[in-house]
Every structure is written in structure tokens, then in C-alpha cells.
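All protein chains but one are shown at their positions in the complex.
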Amino acid sequence: MAMMTVIEAVREAMREEMQRDASVFVLGEDVGRRGGVFLATQGFIDEFGEERVIDTPLAEAAIAGVAVGAAMSGMRPIAEVQFGDFVFPVFNQIVGEAARIRYGTKGKISVPMVLRIPYGGHIRGGLFHSQSPEAYFAHTPGLQVLCPATPYDAKGLLKAAIRSNDPVVFLEHKRTYRAVRGEVPDGDYVVPIGVADIKRYGDAATIITYGLTMHYSLQAAEVLAAEGIEIEVIDLRTVSPIDRDTVLESVRKTNRVLVVHEDNIALGVGAEVSALIAEHAFGNLDAPVMRVAGPDIPAMPFAPTLEAAYMPTADKIEAGLRRLLEY
Amino acid sequence: MAMMTVIEAVREAMREEMQRDASVFVLGEDVGRRGGVFLATQGFIDEFGEERVIDTPLAEAAIAGVAVGAAMSGMRPIAEVQFGDFVFPVFNQIVGEAARIRYGTKGKISVPMVLRIPYGGHIRGGLFHSQSPEAYFAHTPGLQVLCPATPYDAKGLLKAAIRSNDPVVFLEHKRTYRAVRGEVPDGDYVVPIGVADIKRYGDAATIITYGLTMHYSLQAAEVLAAEGIEIEVIDLRTVSPIDRDTVLESVRKTNRVLVVHEDNIALGVGAEVSALIAEHAFGNLDAPVMRVAGPDIPAMPFAPTLEAAYMPTADKIEAGLRRLLEY
Amino acid sequence: MTQNLENLPKGLNPEDLVDIYAKMVLIRTLDERIWAMNRQGKAAIVASSQGHEAAQLASVWALRHHSEDYFCFTYYRDLAVTVAQGLTPTETLLGFLAKEGEPMSGARQFPQHGAILDKKVINISNVVSTHIPHAVGWALAAKMRGDKTVVAAYMGDGATSQGEVHEAMNFASVLKLPVVFIVENNKYAISVPQHKQMNVKQISSRAAGYGMTGVTVDGTDVIASYEACAEAVERAARGKGPSLVELEVERYLPHTSDDDDSVYRAKAEIDEARKRDPLVKLKDLLASAGLMTDERDVELRESARREIDAATDAAEAAPFPSDRDVLEHVFEEVR
Partner (left out) sequence: MTQNLENLPKGLNPEDLVDIYAKMVLIRTLDERIWAMNRQGKAAIVASSQGHEAAQLASVWALRHHSEDYFCFTYYRDLAVTVAQGLTPTETLLGFLAKEGEPMSGARQFPQHGAILDKKVINISNVVSTHIPHAVGWALAAKMRGDKTVVAAYMGDGATSQGEVHEAMNFASVLKLPVVFIVENNKYAISVPQHKQMNVKQISSRAAGYGMTGVTVDGTDVIASYEACAEAVERAARGKGPSLVELEVERYLPHTSDDDDSVYRAKAEIDEARKRDPLVKLKDLLASAGLMTDERDVELRESARREIDAATDAAEAAPFPSDRDVLEHVFEEVR
């Protein structure tokens, strides 16, 4: 066991997979000598050479599209987009193409690629360095969308993603990169795609969340625990396809659900969670499924005061829990 | 009053607005001499000249981005994307830029543009000519997303869209273009953005839908009406922002809701409708909010047998209603 | 004619020209049949290759003769490439009729879309130009693995306006990847004529801005097309990076069967273009070299018609695909 940060876990996962499998390579802006703007690939160019650590031109559509083409031919590219806000140029290739290639060739071609995206706010990123783009991808059949919150999950899920024979959108919350440390086992392990994790057990209500707000949710749960109220916290980890079983089982136990995410509320991942619960656990609910999420404004303003107004922090989650419990 | 098709209504709306306001112009591929591939701008180049009816290079990002720039400077461009499936290249400009410009300049610049997108399937369009992209836009604060189903709504909403000072994504279902005829009043009128329309009154259950499946929903409602079961059919018309009042009022009356759309189910517009109802009308529900929608496969296969398997048609909606009523 | 048969480009023999002509006859016959079946309401959508055949076939022969291995990323108008690569007329027609057994996508996609890996053809998408980065990625993978594949990326003139083409060409040139970008310039993107698409006469003028070689030749001339493609294929094969080959062709029919070109294109222009018909030009060339007679030509056409008739019957007799697997192949495992 070693203590490491999320960015270290990400780096370790890629390094080990590149050591293990010669078909794995990374491409993106500044991934070479610079080691990526967040240093996810620090040292890689020395270890694996320029051929497998490709500094690309500043062109996200090509990064994604070239990765798709290489993956179609059997390589396992890991493409990096520098910030979640710069991800829209890849939509044509990822949402329009990668997601449909297996289906559109009736299974003859697969796209075993990973698109890594540092995302999310509460880092003074302002309007164009704070985006949470997961819902766009989660609406797209054919994509697997992962949002790990801890170093353990980051490493294990990234390994699973690299080994998956289908495209993965891998979202790494920027604020967790250095702020979140945790234990990571020595040696090889994977965290299965599509399986949620109960990060805290409780019976009074269930929070369903992922990413940075998973940590804020745990903080809010601690506050209520001090009052003897035990909240269950489910970390989705994979936001598409959603792990219905884990979610529904918890709902049947606690009968109250708060969905929490940083992305804006309208058609955020929480909408699908709420709709699924409505469909499959209607009879188990003692209160409406409530949502605490970013407001429906473009994420997220730069000034610290404005950013704080946007961000679903522990106190807002706590307030949401109290509303839910009082219903 | 005149009887016309949806495509005629679209054409009339644009023509009248271009006659009324010199700042309105159209741009897109083949909109000139060809009159657009669906003939939405037929005759425009003769009436308004090449300057206001601009045949562009085959470059959707530029079409959208140039429209954004022109709109920022006070023009009212109507940009056309030929098919909903080719819309991903505009995401950077529409989702990333147009949606945030008012917010990011604190109201100093607005983007009064309309992006017209023929969309949807059941026309033998296959995997890349059948897409329903509305949910991506509906997840984006700052965009108004309209999906008219009838000639009346198409004309009135398009006029409202052109006059709006904020960007509008205007989705026209391709199958309705020639298949749906209806009465359209003579002279000028607008249908307000953000207001749903009850297309059929009933008390047994509410269908919430829009676009082509609005017509299929009415067909299903007719079948049940023959058995004395009256279904209310709400046509959202604007899928973002959603008209909560109309939706919630109907739920309070019928206590049962079926959401119907052609787009795939996961994080489709129906998810947000379901989540809103859960939040605001929990106590009014006698049954879970159910969804009839496209399956979570890339929309939609080409062979007629496969297309039929995808499509939420009247019989599938009828079956959904019966499930809902039996709960 | 730019060349006589004494002076053919390296790698191209007179027999190749005879073979190419025979293929061209077959493909034209097939193309005409498909168009007719659309007018009969049997084929939902068709984009004709008529006028592009010489360019397409020359490129395939150049790939065969000048690379150790190759792969084709085609677009919807490349019927001559797919057939030359081995898609049979029956398989082709199964695609146009969306029937069971269609080999590229199982009739999930428009005709000519999907993949036939054993025949080295991929055409995933209807979204114009999205395949150009794929082709570059395929070439990158080949280079990384050290195999000798040269990748041909086909596109129309209209496609070159797309940002992804710019990004992909630049990317390929920076990494010196074995790609040949083949532009079939028929001077129209649906209804939009070249001068409204770009302010240049030659699309190959873009190549210099990427540091690669660009050339424009008469794409109705098999020999000129072969020569230009062969040089580009050799450059790619020798590790000298990508090239841009612009082949000036003609589009004789409307953009697709859904289009009506009479509203934007003068009949006189099409009549003029017919004078460059690649089929006629190649036949005349072969005849003047004593390699083709009218009798042999009639034989070829009749044998083609018989083959297409049989394929038509087979395709019409086939059922539509069963909908049982419509939920399959979203992911490796059904979820």
C-alpha cells in the first residue's frame, strides 16, 4: 500500500499499462517533454520515447480522430484533452464516430481508446476552465463514462478503461488531482467499469454522487453523523452506464435519495438517476428524489465570490440533506 | 387560414421575417440556388439575393461560428445544419461559445441567432441521418431548444426564435416536413418560447412529448379514447427551458405520466421531465413516471426492419400507456 | 490523352489498362442499375460514381503496384474502389436494398458504409470528412507497428473545407505518416460550385502549407491519375510522409438520388462534361492502341449486364435483416 494523490494514481496506471502492453500509447498537447499540463505523463517521454508519447499540434478533433483511427486498427491510444472546456471539438469524433463504430460495423470494428479529460471547477478556473462535460457523453450509447473520485478508483478504473475494448471517456476532477490523497495497493488491480461503490454506509438517506462532490458529500454526511443520522454515500464512479443494482438496493434500504453533482442541474447525470429511481423504486420512496447541483448557468465564474455561489459545497449538500430528511 | 406542411411553415416564417427585418439572413450549405436540401429556403436567393442567402463551404463549425460573430455584432443569422447527425462540429461554437457569451460578458453581448437543424428518423436515414440531438443542447444553460411538431407551432416558434435576443437551437423533425399538414393563420403571429401546449385533454394519464412522437402519441391516445380512456397529451414544443407549470398542472390532474421521445432513453429529455416531476409533484403521483423512448443504441439502423425495432411508434406508446394505467 | 501506350508510367502495363477498362464497364453497369432501382423505389438512396471511375480505379492500381500493403478509407461515392477491392455486385446490391447478409454493416448503415476488413476498405460514417483523421490514425498505427501499410484517404472537393481535414493533414505531415490524401474534385459539393467553396482553382495548393507535395491531374485520365497516385504511394511507402493528390473528375448525375441538379446546374455544362467520360476515353485509348475492339467491348458490356442481372435477382430475393440483434454490438457485451 502506498499513499498517493489522484494525479499520481493516474500516472501510475498509465505507466504500468504502457509497460505491460506495447499497443498502449499516449497522445495530446504537451504530453511529451512537459509531461502534460497537470503532469499526468511526467517522465513518460524518457521511459517510452517520442513514438509512444506524442506531442500533438493544438487540434483536439485530430487528437480524438487519430486516436479513433489507431484504435480501429488495434492500438490502445490514450488521448488527452487538456481541460474539459476544450472538449467540444472532439464531439464529432467521440460522440458521432467512436460511439457508433462497433454498432455501425455490426461488431467488426471496435474502438479501444481512452479519452482522458481533466475537468471540473472550484479551482478558480473561471468560465472556460471549469466545465463538467460528463452528461453529454453519458447521453451517448456506446460510450463508457468514468468519473473516479479517489486515487484507488482512479488507478483501478483507468487500468480497466485502457483494457476495455470499447471507448472510454475518463474524467479526472482537477481539484482532486493534488487535494485528494489515499491508499493505493501495490501491484496490479482493476476496478470494474459499471460498478458503483458505497463509500459510506447509512440508513437515513442515500446520497448518489461522483467526482469532487463525492468528497463534499462525505463531509456533509459527517456533520449529520455527529447528530446520529447515518447517511449512505454512493460513489457512482461510472456515470454511464449507471450501476442500477447498487443504486436501487440502497434506495430500498434508505427510502430517501439526494443526488449531488457539480455539473449544472438540467439534464445532468442526476436527472437520469432520478428517472431510473422513479421507474424502478417508486414504491420505496418516502420523499421525492432531490438534487443538489450546479445552478443552470454556464459553469463557473472566476471571482472567488462568484465561484463559491456556483459550487455545491458541503454546506449546501448538508442543507439539501436536511430538506430531504424533513420531507 | 391556410393548410400547409411543416416545411412550408418553416419557409414562410423565414421569408416573412426576412421581409420584416433586414438584419435577418440565412447561411448554410446549399441554401442558395438549391433552396436547401429540404427546400426550406426555396426561392430565397431570387427574393433576397446572394448577400442574404449565403451558400457556404462544407464547414459546419464555420457556419455556426460565423453566425455567432455576426449575431454578436447585431445581425440575426439563421444558420442551417443539413442533418442533425452533422451537428457535432458546431458544438464548440454553440454549446461552448454562443451559450456563454451573454453570461461571459455580463450581458454586454447577446447572440440573437437561430441554428436550424432538420433532425430525427423514421425516414430510412440509417445510422447517420436519423439523429435526435436535442438533449445535448437542452443540457446547456444559455440555449433555448425548440422542437415544434405542427405547422402552426413551427411557424410561430421560428418567428419567436428569430426575434429572440438569445440563441435558439431550432429542431425540425424531417418526417414531419411533408407528412404533417395543418392550419396556419394568415398574417403575423408568434408562439412564445418556453410554453408547452396541451394538444389533447384527458384525465386518465398525461403523455409528455414533442416532435414526431407527439403525433404518434395522439394516435395512441385515440386508440384508448375508443375505450373511453382519455389521455392528455402535452407537446413541450420548447424542450429547454421546460415549461414546468403546464407539466406540473397536468400531473396534478391525471396523477400518471408517460414521457415519450424518439431520442434514446438515457439522459434524454424525458429524464429531466421525470426528475422535475419527482421534485415538484411527488405527492401527486399514483404511478411511477414511465418513459417510452428510443433504446440506448446509436440512432437508428437503416434496414426497414431494424428501423422499426428502434422507433417508438403508436403501438409502443399504447403499450406504455396500458402499463402505466395498470400500475 | 496525356500519354501513349509506349510511355506508360512505371508499374503500369497495357494489360492493366485492359483490366481497368473491364472493371470500369462492370462498375458503370452496376452504378446505372442501382440508380434505376432507386427510381423503381427499391434502393432508398444512391450516390453515383459515374465520372469518377478512372480516378478511383487508377488509385487502386497504384496502391497495388507501389506499396507492400495498403488500406482504403473511402467515402460514399467510391463504388469503383469497393468493387475493385472485391465487394461483389451481389454484396453491393444487398447494401443498396438493405438486405440480410449485407457485409459492411449488416444493413445498419447506408449502402457502401461500414467495413470490409478483408477487402481493406473502411467507410464508417456519413459525416463528411470524419474519416480523414481515422485514416491518419490507421497510418500512425501502421508506422508504430512497423508494418508497411500505405493508407489512401478518399474525399470530395467539398470535404476539404472541413476543419478536421486541415487538422488531419497537418498531423500526418508533422509525423511523416504514410498517407495519400486523394481528392476527387468534381467541382460541386451538392449544389455549391467550387468557386463558392474556395477561392482557389487547385485544392492541391493547400499542400504546401502543410509541407507536403500536392499535385492536380485530370482524373478522367487513367494514366495521369495512376502516375500521380503512384508517386504519392511511393513517397508514403518510402517514409517520406503524406501527399495530396487532386483528381479532377466529373459528376454526371445529381449529388444523390435525393437531389435535383436541374435547379443549379446547366444541362450544357453536363453535356460538356460528358465529353470527358472516363469510360469513353479509356476505350478510345485502348482501341487506338489495338487493345480493344467494338466486338470485345460489346462482349464486356453484355457479360457485365448478365453479372449484374444475376446479382439483382439474388439481392431482390434476399430477406430484410431480422430485428433480433438490433440491441447488439453497442458494447462488446450487451448491457
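Residue numbering begins at 1 within each chain, and the chains themselves are lettered A, B and C in the order written.
The rule is simple: a contact is a pair of C-beta atoms (placed from the backbone, for glycine too) under 8 Å apart; a residue touches a chain by one contact, two chains touch by 3 or more.
Note that this is a predicted model, so its numbers are computed, not measured.
The chain not shown here makes contact, within the complete complex, with A, B, C. If you put the hidden chain back, the residue from B:62, B:81 or B:204 that touches it is B:62. Checked against the hidden chain, the listed residues B:41, B:92, B:246 or B:264 yield one contact partner: B:92.
Note on the undisplayed chain: of the listed residues A:8, A:85 or A:197, the one touching it is A:85.
Among the residues B:30, B:166 or B:296, only B:166 touches the chain that is left out of the figure.
Within chain B, the residues in touch with the undisplayed chain are 25, 51-52, 54, 56-57, 59, 61-62, 64-75, 77, 92-93, 96-97, 100-110, 141-142, 144, 164-166, 194, 241. Mapped onto chain A, the footprint of the missing chain covers residues 29-30, 32-35, 37, 55-59, 61-62, 85-86, 88-89, 124, 126-129, 295-298, 301-306, 308-310. If you put the missing chain back, the residues of chain C touching it would be 161-167, 170, 173-174, 176, 195-200, 205-212, 241.
As a convention for this text, only the chains that are shown with their structure count from here on.
Geometrically, the chain at the heart of the complex, using CA-atom means, is B.
Put simply, the C-alpha centre of chain A and that of chain C have 41 angstrom between them. Centre-to-centre separation of chain B and chain C, using mean CA positions: 37 Å.
With touch defined as above, residues shared between interfaces to two or more other chains in chain B number as follows: 85, 88-89, 127-128, 296-298.
The multi-chain contact residues of chain C, meaning those touching 2 or more other chains, are 105, 108-109, 113, 125, 127, 163-164, 330.
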